[in-house]
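Here the complex is missing a single protein chain, while all its other protein chains stay put.
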Amino acid sequence: MTAQTNHLLTVSNLSMRYNKHVQALSGVSFQIGTGECLGVVGQSGSGKSTLARLLLRLDQPDEGEMMLLGQPLHKLKGEALRQWRRHVQIVFQDPAAALNPRLSIYQSVMEPLNNYPQVTPVFLRDIRHSPREMAERLLSMVGLPPEWLNRKPHQLSGGQKQRVAIARGISLQPDLLICDEPTASLDVSVQAQILNLLKDLQEQLGMSYLFISHDIAAVRFMSNRILVMKEGQLVEQFDADQLLAAERHPYTQQLVQAVTA
Amino acid sequence: MGFDGMLTSGKMGMNKRKSERTSTGTKTTPAERNIPPVLQIDDLSIHTRADSSGKRLVRNLNLTIQPGEMVALIGESGSGKSVTASAVTGLLPAPLSMSGGRILFQGRDTATLTSPERRAMLGKEISVVFQDYAGSFTPFIKIGKQLIEMIRRHMGWNKTTARVLATQALEQVELAAERVMDSYLFQLSGGQQQRVAIAAALMLEPDLLIADEPTTALDTLTGETILQLIDSLRHKTKCAVLFISHDLHHVIKRADRIAVMYGGEIVESGPTDVLVREARHPYTRFLLQSRMDLADVPARLQSIPGEPGAVSACGCPFALRCPVRIARCDSEAVPEMMVSDGHTARCHLIGEAQGDLGAAEITRTS
Amino acid sequence: MLGLIGSRLLQMIVVGLFLTFATFVLMKLAPGDPVKTILNIDDVAVTQAEQEAVRQSLGLDQPLVVQYTEWFWRVVRLDLGESYITHRPVADLIESKLGATMTVTLGGLTVMLLIAVPLGILSAVYQNRWVDQLSRLFSLIGVSLPSFWLGLVLIYWFAYQWRLLPSMGNGGLMHLILPSVTLGIAMAGVYTRLLRSGLIKSLAEPYVRAARARGLGEVRVIIVHALREGVLPVVTMFGMSLGSLLGGSVVVEMLFAWPGLGKMVVDAIIQRDYPVIQGYVLCTGMLVVLINLGVDLTVRMLDPRLRWRS
Partner (left out) sequence: MAGFINRYAVWIGLGVWLLLAVMTLLGPYLIPHDPLAVDMGKRLQTADATHWLGTDHFGRDVLARLVAGAKITLGLTLVAISAALLIGVPLGLLSGYVGGVVDAAVMRVVDALVAFPDFIIAISIAGILGPDVTHVVIAIVLVKWIGYARVVRGTVMTEKGKAYVLAARVAGTPGVKTIFRHLLPQALPEVLVLAALDMGKIILMISALSYLGLGAQPPMPEWGAMLNDAKMMFQTHPVLMIYPGVAIFLVVLGCNLLGDGLRDRLDARGEW
């Protein structure tokens, strides 16, 4: 039992199929420690996004267990599930799609906090009675000017929208923040900014990350440990600094070679 | 003549045509032999409206591609690289128009071409491979039929001969030709679709291939094999390539020369190895620095300050984001300056020590 | 493909059952007593006993379920009963009117296509130019005009004032012109717009750009590559349009005293001639299902993506 205490999330033997023919995920097991960033590398169709959807309980696994803080995440339903959702938040790939175009930045950023009136993260505690101030602080935490709260998403660039999405993702101070290809739809010159921001916030707030990407360099930069996935299966997992080690799986080596000259 | 006979004769025909064209040269570069460049773009400007009003997407762009050379055009989205390619093919989308400069293809000004002449040139002398591989063929018509349609359109051959060439072209890109000929595009995987597009593009042995972000929509590994394919086929067919990409890594690996675009201008260009070693423009230097090294991971990544698409209206387009800018950068247009042979840059600080670009922090633009 | 036909036939049966049941139940719920209608009770004095005799002879005294099953099996054998008024078998009546309705519907379709196809293509290719603006105005007027009024106006000028064309009845090509034009104009507006927007959408598709980049001529690009997808929604709507034309033909048949199904049913409704109404509902219902089957098959033929997915 004591071994579980420093594991935030324990996933064992997780499987999911979309229909008879498509096995999206088969028998995946791993753990995420508190304050750790676990990177997931894989090509499209490797099952990495399915993994994210399952951890968010947007889909239901066919088999396997997901234990978050000792609670069986895979069994939760209804209001209990809704209450547990605040522990796991996400930053999606395409910030343009992740923000409702009709809502102001203020409305989008405050949506999670409005849904859990009883929750106030530590970093907002001193201003908990002023939603406006909370929203302003969230924006400044992600490096956006607070006066942008009244803007609509279309007035922001892709990188700025992703910052808003990140502000929203951290607003409940979740234990686990899933980053599903957070830089894939951004320009190269902004990708580094967003990665730096995510890394700073992790240190600042002590969150755990599940960092999903096809970009092995970004995963290497962000993560403590790396999971390599292929066609719904776990190829291997290892400490990030062992990425270039000789004993790596041939598939991992292929991925590495594709990005080195 | 049996089918095998047809096949070999077709192949021989193909090789003969090409060898006649290239056998004249010895080991000199095309420029030294005074062979005209395949493509020469002089002072090109493109506006969002026909009457030079509206936004300027490309400003005073110069670019030359020699026969058989692969030149990469690199820049962030909106920097004008794809628009430039569209101008070369004459397929600029409706309200955009060329507002200045000229484009010479094989020495001919493409502006003087009539519409049918231009169409006759497309697909035969200039080919395009798009990023959107799923849209490279009409979904309702079988691939074979569309390849044959293209061959007959340009070569005027009969169906049987055209079919032989189409089959060969698909074999060249390592596809099961017969099956693919009889398939619709959507029945293939993304990588296969892009292979078919490449097959079609190189089938008639064009002088110039425009590869417009050909791997952006593909997986890393699939993209890698596609680039290898383009690379090997361009050597085989001696076709020049204009390779448009936002991925510096790909470009450094494959291109002979690199032109870096920012805000519609080529801010720096030169032979790949020279540019990698001695980049002079701050934007190029930023791009090179932001490459990640898997062996040596820094605590923080070098990032380019500011927002992409922040382009100053006059002076240097990069001035708004440049940490080493001086007063002149905001107001004075920067001429193209020669750094070394074949290496040019547009920066007021070229002669001076720019120093360290620093750990650039986010600057707010509002 | 066979599976599709099979499922469509099944759907036809389901729809048929639903139609027969719905029409039957609603008839029974309908106000007014058919016996009184038959005996013309408002004008003629009829005894209660005489009424009962007629009721029995028609089986109207039986429980509803029995009446329905009996009626249903007769329908299956194409026995749709007799008209209360003329005492002719309804099946015969429909058979004799079907041809006239088909003629005027196809006439309307022809006029519609003659207007909509060229206009739709022209306004897509010359988007926002004067042809397009003009076609938009025409379409707007076309969909806003009440067809029965347009018909009256056409009759007034072409038949009455200028005496160029006959206005009444069915008797050859000249008689077909005014009804077809009335029907066709009303529909042409919708289809012009539909074809236009479909074609504009497909002209903006990446595969059209790719076809141009392969050096194909513009005419070939439009006709061979772009038109196919532009036509798809039109073909789908085509089935609906045939149905709508069938519906529209009711008005036109009344206007031009055209001896078809539409005129038959309106007369029947006013005279409360239930078997004829039932027959009409069943017959048009089945026709519509058949048309939709044809459309489905055509769309599938034109779009291999659909064929492949199933």
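Per-chain residue numbering starts at 1, and chain names A, B and C are given in the order in which the chains are listed.
Everything below uses one rule, namely that a residue touches a chain if its C-beta (ideal position, glycine included) is under 8 Å from a C-beta of that chain, and two chains touch if they have at least 3 such contacts.
Remember, predicted model here, so these are calculated numbers, not experimental data.
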Shown chains that the omitted chain touches within the full complex: A, C
Residue of C:L60, C:V143 or C:L165 touching the missing chain in the full complex: C:V143
Residues in chain C touching the chain absent from view: 14-15, 18, 23, 26-27, 30-32, 133-134, 136-137, 139-141, 143-149, 152-153, 155-156, 160, 189-190, 193-194, 197, 240, 243-244, 246-248, 250-251, 254, 265-266, 268-270, 272, 277, 280-281, 284-285, 288-289, 292
Residues of chain A (touch criterion as defined above) contacting the omitted chain: 56, 58, 82-83, 85-86, 88-90, 92-94, 97-103, 111-112, 115-116, 165, 168, 172
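Definition applied: only the chains that are shown with their structure count from here on.
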Category of the chain touch graph - line, ring, star, complete, other: line
Per-chain CA centroid nearest to the all-protein CA mean: B
Centroid distance [mean C-alpha coordinates] between chain B and chain A, Å: 35
Intercentroid distance (Cα basis), chain C paired with chain B, Å: 55
Multi-partner residues of chain C (each touching 2 or more other chains): none
Junction residues of chain A, two or more chains touched: none
Contact set on chain B toward chain C in their complex: 89, 91, 115-116, 119-124, 127-128, 130, 132, 134-141, 146, 149-150, 153-154, 184, 186-187, 197, 200
Touch list for chain C against partner chain B, complex: 205-218, 220, 224-225, 228-229, 302-305, 308
Touching residues on chain A, where the partner in the complex is chain B: 43-44, 143-145, 148, 157-160, 187-190, 192-193, 195-196, 199, 214-218, 220-221, 243-244, 254-256, 258-261
